[in-house]
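Missing here: one protein chain of the complex. Every other protein chain is in place.
Letters are used for the chains, namely A and B, taken in the order the chains are written, and counting of residues starts over at 1 for each.
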Amino acid sequence: MQIAWANNAFLQVIEYIAVFCCGMVGGSATVRKGYDITAIIIASWLTALGGGIIRDVMLGVPPVGVNDKGLVITALASGVAMAFIYPEVDELRWSMLTLDALAMALFAVEGTAKALTLGSSGMTAAFMGMFTALGGGLIRDTLINKVPMIIADKHWYFVPAAVGCVCTVGICRMTQHGVIDVRIEMALELVTVVLVVAMRLLSVKFDISVPGAIARNHVYLPGEEHRR
Amino acid sequence: MQIAWANNAFLQVIEYIAVFCCGMVGGSATVRKGYDITAIIIASWLTALGGGIIRDVMLGVPPVGVNDKGLVITALASGVAMAFIYPEVDELRWSMLTLDALAMALFAVEGTAKALTLGSSGMTAAFMGMFTALGGGLIRDTLINKVPMIIADKHWYFVPAAVGCVCTVGICRMTQHGVIDVRIEMALELVTVVLVVAMRLLSVKFDISVPGAIARNHVYLPGEEHRR
Partner (left out) sequence: MQIAWANNAFLQVIEYIAVFCCGMVGGSATVRKGYDITAIIIASWLTALGGGIIRDVMLGVPPVGVNDKGLVITALASGVAMAFIYPEVDELRWSMLTLDALAMALFAVEGTAKALTLGSSGMTAAFMGMFTALGGGLIRDTLINKVPMIIADKHWYFVPAAVGCVCTVGICRMTQHGVIDVRIEMALELVTVVLVVAMRLLSVKFDISVPGAIARNHVYLPGEEHRR
C-alpha cells in the first residue's frame, strides 16, 4: 500500500512537470502565430491535457484532464505564463525543443505506468504511453492547421517516445515480479526519461533522420503496361 | 420527480433548438465551399452533435449523438434545410452569427447541466459545457481544413461560452441547495443564454477583441548572448 502510494506520488509529480512543459510548448505555437490570450490558454490546455484525455477515454476511466483540479490549474497557468515570458523562452536557444522532449519523455513514462496500474496488457500500455506522449502535439498542430510533427518531423520523434514506453513496460513488469524494488524502479524511470530526451535532442543536434520509403526505380509487375 | 422531469424536458427542448441552429451553421460552411449534399449533411450532423458526443464519451455515457433518434433526425434535417434555404439564410445579415451564438449559448447551458445531473464536479461540468458548446465548431473547422474559430476568432468567442458554463454551475448548485426553485432556475438559465448571445454579438458589433500575449521589446535574461 505504502509502496503503491509512494510510486503514485512519484508519477503524479512527473505528470505535473510534464503538463507544465507541454502547456508552454502549446502556448508558444499560438503566441508565435499572433493569436489572442484565450487562444493561447486553450492551446496550452489542450496540448498539455489532450494526450491524457485520449488515454483515459480509451482506458474507460474519467479523464484527469477535466477532473483533476491541480492538473487543470497547472495547464492553464502554463498558458498564462507563456503569454508573459514568451520572449525569454524564445530567446533561450533550444528551450522549446528541450521542453517538448522533456514533456514527451515524462508523459511516455507516466502514461504507460498509469495504464499498467489499471491492468492493461504491456502492448496496450505502450500504446497508451505513446498516445499520452504524442497526442498533445497532434492536437496542437491540428488546432493551428499544420501537418502534425509526428508525421512531418524528419528527426527522431516517434522513435524516442516508443523506446520510452517499451522501457517503462519492462521496468514496471520487473517491479511487479519483485525483481527490483520501488526505489530502483523510480531510478530506472528517470534514466528512461533522460534517455528519451537525449535521443530526441541528439537526433536534432546531429541531424539524424529516419529513412523514408525504399527508393526504387524498377517496378516488378508481370504483364500490365507501365505508366511513365 | 415531477420537478426533475420538468427540468429535463426544458433542457431537452433547449438541446433540440441548439442542434438545429448548430447544424445550419455547419451546413452553411460546406455550402459556401461548394461541396455536395452528402458533405453538407455530414458537416451539419457532426457540427450539431460532435460536441455532445465528445462530452458523452468523456462522461462515460452512451453518446446521444448516435443514440437519440430525435436529435439525429433534427441534425440531419438541419443539413437538408440548409441545402434548400441557404440563399435566404446568407441574405439575412447577421443570421449565421446569431444562430452560431445561440447554439453556443444553448449548448453551454445544456452541456453543463447534463454533466451536473450525472454527478460531475462543478469544474468538470463547466468543461463539459465548453466542450459541448465549442466542440462542434472545432470539428466543423477541422473538416473544412481551417484554423478553428476558437483559436482564430479575435472577438469574444470562448469568453461568453465560459461565462455561460460558470453561471449554469452556479444556478444548478443553487437549485440543488434549495435556494431557488425550478421555475426560477429555468428563468435564470434563459437569462444566461441571452447574456451569452449578447456578449458574443456585441463583441462582434463593436469590434471588442481579446488582447494577445504581452508585447515587450526588452528581454530579461542574464548572461546569454541575445539573437537579433
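The rule is simple: a residue touches a chain if its C-beta (ideal position, glycine included) is under 8 Å from a C-beta of that chain, and two chains touch if they have at least 3 such contacts.
Computed from a predicted structure; not experimentally measured.
Peer 1: So which of B:Val66, B:Ala187 or B:Ile208 would be touching the chain we can't see?
Peer 2: B:Val66
Peer 1: Looking at A:Ile17, A:Ala77, A:Leu92 or A:Val159, which residue reaches the missing chain?
Peer 2: Missing-chain contact among the listed residues: A:Val159.
Peer 1: Among B:Leu11, B:Val25 or B:Ile40, which one touches the chain that has been omitted from the display?
Peer 2: B:Ile40
Peer 1: What is the set of chain B residues that contact the non-displayed chain in the whole complex?
Peer 2: With respect to the unshown chain, the touching residues of chain B are 30-31, 34-40, 42-43, 53, 57, 60, 62-63, 66-67, 69, 72, 82-84, 86-88, 91-93, 142-145.
Peer 1: Which chain A residues touch the hidden chain?
Peer 2: 57-58, 60, 121, 123-124, 127-128, 142, 145-148, 150-152, 154, 157-159, 209-214, 216, 219-221, 224, 226-227
To be clear about the criterion, only the chains that are shown with their structure count from here on.
Peer 1: Compute the distance, rounded to whole Å, between the mean C-alpha positions of chain A and chain B.
Peer 2: That gives a centre separation of 29 Å.
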